[in-house]
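Handing you a structure now.
With one protein chain removed, the remaining protein chains of the complex are shown where they sit.
This part shows chain A:
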């Protein structure tokens, strides 16, 4: 049904929500038979240029165990000035300010087009944002210089009232006291010994400000302690001194002998950063920004020793249980990450080195707190410099996109419960009537904390239908869910974004076709993929692939049209037709295949996969391929070896890479220089077209992708060849007598073979 695609798109644009199923099976039993769980992707701060925030407090249901926000689904009695909560059916009185409302004078939050609405609220005095730079000085001179310049540049990009601090580390960890007097002081810590938060705070001379408060009277602004400490100063005051301080930073002075790695105390440096912020500014938006050029080699959190002859762990080492430091290091960073999240702060990791830097062990720092993870080869690259600049990017209103300290609460109507969430968040352990005992992802709660987020941050939320089988569908039955995100906007205002959605129930026995037609295969693919990747990070690899395959077979058995034991009769309706392809590419993706990637690379890819919105996530699963030729406008083509033709230029976007590939003939023409001849200006345009299209992606994506410009026979062509479905390989090249397309040298299964197996298994009466 074409209209469901429109429905799905409109809902995504308005509410930032994509559900796997848009007509919901009405019983628990039937829902489990659907194979793909009822779940949604939610982008809490989706950019809405047409949604001006309202400047008043949201109206809440008065039932203590409910407290849902007034929304368009609520029944309203305008005369009696009462509203009925659609979640718990409590009748509530409107507050006095709503005395003037009527059918023709509705408040915004009751109007259907405001199913998503944002409130600006007052919650205490606004606190400034905090940026704490934690900088590795064990870098090559060129890299250190580039990093220093980037940090100096960032002082021009930071909000002027924000607080900024600096910790540098190598063998020792130095906490710099920022002052406007000429003399710079710092506190030096040994990099080998971890310290508790209290020890750090004592050694730095930080004491909690104690201000006597009169009973019942809130602190007046002038009584509150000055919001800064010696280590964190406002940018507008300290920028000149800090610029000089950064400019004077030297490489770590401890000599590194031949055959050794520098002694890098990342674990203690991060620990001190976390402790410093914990003691001075808990519960306000803060970024700990770690810049590192190599693995931690000393102290708690070390990932590899300082002997170069002992390489850093590979996947092979991990599988053979030969990664000495991994468990302990991971634990160290997990404890730090959890403390940071509890304090409402986030940790970014900017890792630039040719070898691994320990992202595998440190990933929880970014993943649990919503911080960024950027992986590059050197600080002196455009990839790092521009990605870093984009951390401070602004929206159309000139405000920073970054937001802090978000708590997401989900409420559901009583036929649904919440199984869990997967994304850059931690649990707030909030029990309640909506919480299911069956956990998927981060479960056992209906509230999560996302300490740092931006307009593309997306969580996957998994639900469970709890209606008993044969229980009647509620009359006019719609299930509902409400997503309430409270957060600190970059302007330091506190805001609340409320999204309330509803979908129809249907009896799966008699109305399966409606449920089928409303299936969102793109959302389902991403939701299943997130589940798969979540499992892969905690289980063995092959088990996840087996699980994924089993789910796919079951889905095909349930929703395919076929005659038993006749694979050739197998058909899938339009709303399912892309799903097997997505699963095929997912199985081959770096999220589930660790072969050919280091543990750090796998962690990096998975980090981004677990937080991007649907469109970007799909690009990661199944890259986009566009073809440019003389025979027509640029068009999308199958991600298949048959699309690789001599007289085509291909543009492939995998999210992490942009690949431009010149077919053999195009490459020959380019080598012959036709683009420089005026009569062949059209060829020049052809060469330029993919570059222009790639530009918009390159100009805006975070993180900035790698850029690969290659051609037929080029070594870099492997990025394209490894992604396309290998429908032609050295094994079957002459099987069909086809001569177009490029054979791929692989033993990987092709989509065709995969589909053959799938159909056989789906139609088999033995399964």
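Everything that follows uses one rule, which is that a residue touches a chain if its C-beta (ideal position, glycine included) is under 8 Å from a C-beta of that chain, and two chains touch if they have at least 3 such contacts; residues count from 1.
FYI, contacts and distances are computed from a predicted model.
Chemist: Unshown chain, UniProt name, "AP-4 complex subunit sigma-1", "Myotubularin related protein 7a", "RNA-binding protein PNO1" or "Steroid receptor RNA activator 1"?
Modeler: When "AP-4 complex subunit sigma-1", "Myotubularin related protein 7a", "RNA-binding protein PNO1" or "Steroid receptor RNA activator 1" are compared with UniProt, the left-out chain turns out to be "Steroid receptor RNA activator 1".
Chemist: Among A:65, A:699, A:731 or A:764, choose the residue that contacts the chain missing from this document, as touch is defined above.
Modeler: For the chain that is not drawn, the touching residue is A:699.
Chemist: Just name the one of A:57, A:149 or A:549 that touches the chain not displayed here.
Modeler: The single option touching the absent chain is A:149.
Chemist: Touch as defined at the start, partner being the missing chain; which of A:18, A:176, A:401 or A:723 qualifies?
Modeler: A:401
Chemist: Any idea which of A:62, A:382, A:429 or A:468 touches the chain not displayed?
Modeler: Missing-chain contact among the listed residues: A:382.
Chemist: From the listed residues A:466, A:578 or A:721, report the one that touches the chain absent from this view.
Modeler: From the options A:466, A:578 or A:721, the contact with the absent chain belongs to A:578.
Chemist: Decide which residue listed in A:51, A:84, A:108 or A:157 touches the omitted chain of the complex.
Modeler: A:157
Chemist: What does the interface between chain A and the hidden chain look like in terms of residue numbers?
Modeler: Residues 47, 142, 149-150, 152-153, 155-157, 160, 180, 236, 239-240, 243, 247, 376-378, 380-386, 389-390, 393-396, 401, 455-456, 570-572, 577-578, 580-581, 615, 619, 622, 624, 626-627, 629-638, 640, 642-643, 645-648, 651, 653, 657-658, 664-665, 668-669, 674, 679-680, 682-683, 685-686, 688-690, 692-693, 695-702, 704-708, 716, 727, 735-736, 738-741, 751-752, 754-756, 758-759 of chain A touch the chain that is not shown.
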